[in-house]
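My structure is below; once you've seen it, I'll send some questions.
A single protein chain has been removed from this complex, and every other one stays in its place.
Showing chain A:
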Amino acid sequence: MIGHTLHAGRRALYPGLRYFSETPCGEIIEDVLERTDYPRVTKQASLYVHWPYCLRRCSYCNFNKYIPKDNNDHVMTECLQRETETLLQLSQVSCITSVFFGGGTPSLAHPSTIAAVLETVSRRAYLSDKAEVTLEVNPTPAGKTKLEDFCRAGVNRFSIGVQSLKDEDLKILGRDHSPHQALQTVDEARRLCPGRVSVDVMFGRPNQSVESWENELSELLTVCDDHVSLYQLTLERGTQLFKQVRGGEVTMPAEDVTAEMYQCARRTLQQHGFLQYEVSNFARQNAVSHHNRSYWKGGQYIGVGPGVLREARTQTLEPDVWIREVQQRGHATRRRIQLSHLELLEEVLVMGMRMTQGINPKHWESFSPHLGLHEVFGTSSDVQELIRSGQLILDDRGLRCSWDGLALLDSMLPALLVELQRQMSQRDDRADGRTKRSSDPQ
């Protein structure tokens, strides 16, 4: 989808090892530390496949994507297959639990490309019939007509970038579909995959008011399926929208207004039976995205395609270069990054706290067997203060945000990270002390 989806798959988080598929620039830099103290080295992983092309650039998007020059579907297909194959082999993963096709605009891909990639996965690893296979869809008439073929290719979940039900707003955002076309696409998707359609909707748009947002969301809830992803439009430097705002052509709603929009949306969604399971994600009838949840829980990921895991601002990424590299070497992995244990725990913390259920002690233990959740956060005065003020909850079920606290998560995370870093370094010091003592004959 063009932009606003949590591309869970862009993260290949794995205890100790990730695969980055990046612009090749010479040799693979291997930076793998041998670690043996991880509690579980799983053979399971989720797979993210990136389709880098869009037909046009949305006015708010600074995501580096490419307008296809000519039809190179055939080459792209071959390369995605080849890289999938190579990375599955390198990672020694034997079971793929979910697949996510993101972008860019993956609904521009030919359904046969999707089929080919999925076939490759099945050939190299176990992919259950029940495994969640999601595709991001740009709700244009062209996208809509391909849905059925995508289903035949193996997709069983659609994530549809509706963004807004207001014609004018879609124009300002530079989207290439109308609200009507979006709704038709949602209908078609629901017909094909009932109960497995997600809609993306965006708030904090130019000139938007809380009231109009409330009405729009209510309208959307009458037609949508069981999953909603809610995103706040953020103004990024270098975008068309940024220029328009700076030039005074459009006004963005104030911080307090967007805060109100967020809270109002949470309430409305709750009233309609949607449970919030993450900062931006809501589901009813248990239609939670497995792919995303696995990601927030620190599960293992493999990313395929040009630009996966790259940093949007610092690296440019040419699909053409990626293609050449995959053709030459079978993959375009530039770096394999070994996360330190602390870095891994930091990510588990940051991602886990985005979920309403937070981090339970068992889950934490699977990453940190020697330092329990309560040991890390139970004694900190900062954490106690956050608990006292009702923002944070720490109990038998683990560490999580309160309803109010979730909206303020980013203000709490630095304090939590500081505490984690402190406890980890104290633990290391104690460990060093023990080593010293044991080696000391006296």
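Here, contacts are C-beta pairs under 8 Å (C-beta built on N, C-alpha and C of every residue); 3 or more make two chains touch, one makes a residue touch a chain; residues count from 1.
In this section, contacts and distances are computed from a predicted model.
Its UniProt record calls the unshown chain "Translation factor GUF1, mitochondrial isoform X2", which is the correct pick from "Translation factor GUF1, mitochondrial isoform X2", "Electron transfer flavoprotein-ubiquinone oxidoreductase", "AP-4 complex subunit epsilon" or "Histidine-containing phosphotransfer protein". Touching the chain that is not shown, out of A:T120, A:Q181, A:S280 or A:Q423: A:S280 (per the contact rule at the top). Annotation: of A:Y262, A:Y277 or A:W322, A:Y262 touches the absent chain (contact as defined above).
Looking at chain A, the residues touching the absent chain are 3-7, 10-11, 63-64, 230-234, 255-256, 258-260, 262-263, 279-280, 309-313, 346-347, 350-351, 354, 385-386, 389, 391, 406-415, 417-418, 421.
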